[in-house]
Every structure is written in C-alpha cells, then in structure tokens.
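One structure follows; several queries about it will come next.
Presenting chain A:
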Amino acid sequence: MVLTGADNDPVHKVLVIEPNRQLSWKTTKRVFLALALCLGGVAWYFTSLGAWLVIPFTGLELLLIGLGLYLHCCHSHQQQVIQIDAESVSICDGRLGAQQASFPRAWAKIIQTRDPKGWYPSRLFIGSHGQFVEIGKFLIEGERDTLADNLRCAIQGA
Partner candidate 1 sequence: MSTTTLSHDEAHHHDAPKGWRRWLFSTNHKDIGTLYLLFALTMLFLGGASAMLIRMELFMPGIQLVDPDLYNNLVTNHALIMIFGAVMPAAAGLANWMIPMMIGAPDMALPRMNNLSFWILPAAATMLILSFVVPFFPGGGTQINTGWTLYPPLSVQVGMSMDFLIFAIHLLGISSVLASINIIVTLLNMRAPGMALMKMPMFCWTWLVTAFLLILVVPVLAGGVTMLLFDRHFGTSFFDAAGGGDPVLFQHLFWFFGHPEVYILLLPSIGVLSHVIPAFSRKPLFGYNSMVGSMLAVATIGMVVWAHHQYTIGMSMGAVTYFMIGTIIISIPVGLMIFNFIATMWRGSMTFETPMLFAIAIVLMFTFGGLSGVMLAVVPADMQYHDSMFVVAHFHYVLMPGAVFGLFAGVFYWLPKWTGHMYDERLGKIFFWTNVIGFNITFFPQHFLGLAGMPRRIIDYNVMFTEFNVISSVGAIIFGLSHLLLLYIVIKTIRGGKKAESRSWEGAKGLEWELDSPPAFHTWTVAPQVK
Partner candidate 2 sequence: MIRIPEYQTPALRKKNLRLVWLLIGFALFIFFTSFPFWTGLFRIVGNQAAG
Partner candidate 3 sequence: MIDHHIKYQQSCPTPADSSEASTGYLSKGIGGLALSISGLLAASSVHAEYGINFPEPAAGVAREIYNIHMLTMQITTVLLIIVFAFVFYSIYFHRKSRGFEADQNFHKSWFGQWSWVIVPVMVLGVDLTIAGKADAVLKKVWEVPKDEKLLDVKVTGHQWWWEYDYIDSGVKVESRYIPEEESGDLYLREVDNRLVLPTHTKIRFLHTSADVLHAFWVPELAVKKDAIPGYITETWAELDREGVFRGQCAELCGTWHSRMPIVVEAVSPERFAAWTEEQKALKLAALAEASVDKQWSMDELMERGKTLYDSKCAACHQITGLGLPPAFPALKGSPMMAGPIADHLDIVINGKPGTAMQAWGTLNDLEIAALVTYERNAWDNNTGDVVQPADVKQAR
C-alpha cells in the first residue's frame, strides 16, 4: 500500500510504502489464542484418554504457529518513507526513522526491472550515479507500477 501526502504542494512530497496487512498485533494475538484454545482442547481430550504424547506435538506446533505469526507481523509492519524536497530525494525506514539514502533530486532516476517471462515480480530502484536503493519490494505488481509512474512524475514534475 502506498500512501501519499494529501497536500498539493508541487515541490515537497512524502510517500509512505507499506505492505498490505489486515491484522493488527492485537488481532494476531487473538488468532493465536483461538488456535491455542482449540489445540489445547484436542490435547486435553486425548491426554484424558491416555495419549499424553499428543501434548508435545501440539506444543511444538503452537510454537511454530506463534513464530510464523510473529515473524510475519514484524515483516508486515515495515515501512519505507520517501521524502522529496526541492533539492533531494531521501529514503527512510519509517519504523526506525533512520535515513537510508539520499540522492540529488535532479539526478535521481527510477528504474524498474522486469522478468522477460513475467515469471518473477518486477523490482523498483531509485538512485543516481550507479548507486541505487530498492523500494517497494513487498508491493504487488500493480502497486509497484503505479508507484514508479507517480515517483517519476513527482521527481521530474517540479
């Protein structure tokens, strides 16, 4: 998902790029709890029948589910912020607030590479003088295309 400043300032622009995500951390925890409850019920039932060996397997599985949900939650909260000033284009990590790279606006170039067979997703780079930063790796194809077009307009359209 790409968000952009609502103001119509032609010179300064801010773009925020995020992966699509539908779960907040709170709902993630709820999903995990619901699964844990169901699995716990199953494990408890079979333990009561004498098959206590089901417990370690449900436990291991819950651990894996938790890990998967957590890792993906981290991943889906990443954010790239592109700030376009009169002079420069800078890219920050939106979550850490750290600046990653900055390029002179006049020289900044947008390059989109495509797999000739359309088998792999395209990649989008921004930079100048041979130094490039990849942006929007987590976007889907259409969003990336639109982003590339809009960036080109925004940078050159000053």
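Brief remarks on what is shown
As a working rule, a contact is a pair of C-beta atoms (placed from the backbone, for glycine too) under 8 Å apart; a residue touches a chain by one contact, two chains touch by 3 or more; residues count from 1.
How these were chosen: all candidates are chains of the complex that A comes from, given by their letters.
Remember, it's a predicted structure, so these values are computed and weren't measured experimentally.
Shown alone here is chain A; of the other chains of the complex, listed as 1, 2 or 3, the one that touches it is 1. Listing the residues of chain A that touch candidate 1 in their complex gives 1-6, 14-16, 19-23, 28, 31, 35, 38-39, 42-43, 46, 49-51, 53-58, 60-61, 64-65, 68-69, 71-73, 75-76, 81, 83, 93-94, 97, 100-101, 111, 113-116, 119-121, 123, 125, 127, 130-134, 137-143, 145-147, 150.
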